[in-house]
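The complex is shown incomplete by one protein chain, all other protein chains being positioned as in the whole.
Right, chain A next:
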């Protein structure tokens, strides 16, 4: 399972990619070749993947499944079950890879790529159009994050395995979720501007497109995770039963039609094939569960420890230029599963 093994090694040694490519088990020959030929790109790919999984853990820290990918309790890794969790992991890693590559490109860290396209094409025609339309508000010009490169390379590399098995429903699901991750990333791009004017003011500005901050993106994806759709396999095609959640509103229930997973409505939705496993089988002993203990600890109960922590408080800004704080003792309650 390439994704998993990839992350295991990447957390162990980060720098030396040529050696790394050979040692990672589970890479397809093409992936190995790409890895070998573009060591510099792979470096950012790995860091993107790692930050994706790190963000995943952060996002899910208050839920039963805390984004662990290797579980001693369940028997198999959660990624092998085609659940909504694995849909999330696929989407966020695909997006993470694109995110990291696109940033690296626009910062000039990768030789093979540079700035991305700014909206409305390029060149003078678009600029004058933009400026005549929105008067003097801003002009599209500058160095956008190269999401196109990120997505292209990411797709070539990440989707490699699943594309070779594109007839299998599981691979179709993975491909779909990867695509959703990338598409959501593109849709979430923001505008960043450089101001020109007297003393840092903004009389004229030139703007370009940047990636959203990755944790913002992750929480957006988390909403998609909660709305993920169950799909079934019909004739090598994934189809959605008219979503079970819509059953409560009477009307849509009558048309129990099947929708193709590749249809327009589904293009931005995560899909999964199987129900989630019981994450309560995981050993949750000593896991910090915060506010959500009944869920996370699966009814095994939890203990509360109280600690006294020193915290800065009553901070005041002293002119000039210092922030003075007192230290307060604060009682902090922490909950841990039994």
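Here is the rule we use: a residue touches a chain if its C-beta (ideal position, glycine included) is under 8 Å from a C-beta of that chain, and two chains touch if they have at least 3 such contacts; residues count from 1.
One rule holds for everything that comes next: contacts and distances are computed from a predicted model.
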Notebook entry, point to check: If you look up the hidden chain in UniProt, what protein name do you find among "Pentatricopeptide repeat (PPR) superfamily protein", "RNA polymerase II subunit A C-terminal domain phosphatase", "Protein-serine O-palmitoleoyltransferase porcupine" or "Multifunctional methyltransferase subunit TRM112-like protein"?
Noted result: "Protein-serine O-palmitoleoyltransferase porcupine"
Item checked: Chain not shown: contacting residue from A:141, A:158 or A:184 -> A:141
Next item on the list: Determine which one of A:196, A:267, A:303 or A:326 touches the chain that has been left out.
Entry: A:196
Checklist line | Missing-partner contacts on chain A, residue numbers | finding: 30, 34, 106-109, 112-118, 122-124, 127-128, 131, 135-143, 146, 148-149, 152-153, 156, 160, 163-164, 192-207, 210, 320-321, 323
